[in-house]
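What you see is the complex with one protein chain gone and the rest in place.
== chain A ==
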Amino acid sequence: MSETTAPASTGLPTATRDGVGASPLRPDGALKATGEFAYSSDMWTEDMLWGATLRSPHPHARLLGVDTAAALALPGVHAVLTHEDVPGEKRYGLEYADQPVLAFGKVRYKGEPVAIVAADHPETARRALDRIRVDYEVLEPVSDPLRAAFDPDCPLVHEEGSVPDDGRHRRGGNLARHQPVRTGAFAEGATVEELRARADVVVTGSYEVGMQDQAFLGPESGLAVPAEDGGVDLYVATQWLHVDQGQIAPCLGLAPDKVRLALAGVGGAFGAREDLSMQVHACLLALRARRPVKIVYNREESFLGHVHRHPARMEYEHGATGDGALLYAVARIVLDGGAYTSTTPAVVGVAASMGVGPYAIPNVRVDAYGVYTTNPPCGAMRGFGAVQACFGYESQMDALAARLGAHPVDLRVANALAQGSRVITGQRIDAPLPMAEMLLRARDAPMPPGRSALPDPADPRTLPGGVSATVLGEGVVRGVGYAVGMKNLCFSEGFDDYSTARVRLESVGGGPAVTVHTAAAEVGQGLVTVQGQIARTELGVERVTVLPADTRVGSAGSSSASRQTYMTGGAVKAACEAVRERVLALARERGPVPPGARLSLSGGAVVSASGDVLVPLAELLDGSPVEETREYHHRATRMVDPVNGQGDSHVQFGMCVHRAVVDVDVELGLVKVVEMTAVQDVGRAVHPQQLVGQIQGATAQGVGLALMEEVQVADGVIRNPSFTDYLIPTVLDTPPMRIDVLECPDPAAPYGLRGAGEPGTLSSTPAVAAAVRAATGRALTRVPIRPEDIVGLPAPRRRR
């Protein structure tokens, strides 16, 4: 059903199969499809114990006392631990160490870990939890992010001094970060009124984005094994082994080299595994009980156990001249970070710098806020602050187009950024950005057939409501919508998220073989496949083994920010180049190589410029393997200015354009997405098939946010912590997709590639919302769009 424009050939030597630009099978593919893949929750050792976590039933309470005696007395229980048993640092965190390993003083969200238990059976562990007595003094939850942000009388979630204030980007109160951006007249102190007076058309809007969950299928789980040297070996599903290690070791009071991590089978991540969950708990229990301890969350606990996408409340105003040129934009974006900091400051940085989208706007005033509340903590999720803003600015662009009587694509093209333009932080876009072309390609793609052209126009699977057979097709209205989003790729704002790779080339059993070792987390995205491809291309050897990721090699950074193919791919490439240099030197030294000849590696041999085999690698390397380790750093970035938001804070920009076609049952408020068209520039398609999978997945996740995915929170309590009531798109909700991949290389990036995992999550949601608006005529200022919103009824009241 899906149509894909295959990227062009790579232009690299082709004597070695399955290199860069090919689409080799992924090694974990068949195992995952057949259910044989070992995920972290499948781990088992002979003598292991089961860990379990007692969590706060209150979103906000003073913790008066924890009595574990009755739990400890239960036969089969080997350890019951509270904050008093944490030997080292009592708190951890990605940006600030503000999250308690186990609560002390106060609990700040419902589900916060208070005590942990290890027992010889999961049922025994559960019973032990029931026997722990906790005294709470319940406090009023701080659940309204706007009040938390702007009402000076609002109680503080964190007592003054308990979270570091840098006096610049964080200045106390309930704000984790406030990031302003001021350009043009706003930088000179102009008021909105002054700019409004100069505009011919002004549109304003209030928008809301609900709390999306990453909804990975493999719950948080890991196995901690105490080691003879007093340390611990942790096998865990995570996104970044070294940042876990760097947070776990201080809490355990151990040196980092005593805390060794290995990646266990990861069942999806999408940002939710960037923060710690059960890691420190399992290690504490294993070290105390002197037995291996496994912790596996169930689905409900998983919803409590990881951060979600920040829900957003946004106010926008755009002014334009009568011919459709944008004059100014004003945005206030409030992101509810929940109880702990996690990555909220970085998410605010993205929301601010990407706050008005990829448009040339001479005068901009953005204020992005990250707020502490006693709601569930929020942090990293695919799109990372840019998703929320994109729904706001793209809704505004549609409203402006409607006011001007312009086609939504034409208005966007007229104001599009391009290579050489500056984003609102003042940073110049120095790589290709074919935004206008991408928009036109999305608009001009063939439309899906109308209902009457279907083989069976009344097949419920093609209709809103699906197999529930609510409609035969009468009163179903089609709508089309467009959106574009721009996302910074790799870590920003001065963060040096380098990656390390160790590559070994040797002769094994009479043939050349490559071993690649990194700590990069394969979270399902296909990075293991890509590492192998790069090694094949660079070393001309088909036999490549990618070792399991662990902390015996240097950091590879996080599997997030669309960065791994760029960064770990770059590190593997650099290590391969170093290996190649040594191998060629060896060939010159030992082999019958004409002096001064240009050599390369291909087909398992050293070859001349004309392709003649000079010496087989197996022969050259017999008994003398070549191994090199390299770190790869992207170009330096810097923190934006705390007052005007100016500065070159980003490494690279990614963009995707979506066209959504939907059918809406306007009476019932149900939607069927008929087709999604995505146009994305990826610089270079390293693995075209996996790449298309990323864009399809991003699109589906955006469709989910547009129409159904929301963690519903009332007074700090998640009301739908299950896949029964947190709905993600099924196959009947995931439409055929037309994916159009452009390859305009970024000269600064390995192979010219551009991170591809995230951009599609930005534009998919507003494109669907725009299409539903087109079908219904309703304003629809909130996602997910509920049936109530489409039929014009009040939203359900949230009750605990």
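The rule we apply is simple: a residue touches a chain if its C-beta (ideal position, glycine included) is under 8 Å from a C-beta of that chain, and two chains touch if they have at least 3 such contacts; residues count from 1.
Basically, contacts and distances are computed from a predicted model.
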| item | value |
| --- | --- |
| Name per UniProt, for the chain absent here [options: "Protein FixA", "Cytochrome c biosynthesis protein", "Hydrogenase maturation factor" or "CO/xanthine dehydrogenase FAD-binding subunit"] | "CO/xanthine dehydrogenase FAD-binding subunit" |
| Listed residues A:Leu670, A:Ala685, A:Ala700 or A:Val783, member touching the removed chain | A:Leu670 |
| Residue in contact with the excluded chain [from A:Ala38, A:Leu217 or A:Val467] | A:Val467 |
| Interface with the undisplayed chain - residues on chain A | 126, 298-300, 461, 464-472, 667-670, 672, 707-708, 712, 719-720, 722, 724-725, 727, 729-733, 786-788, 791, 793-797, 799 |
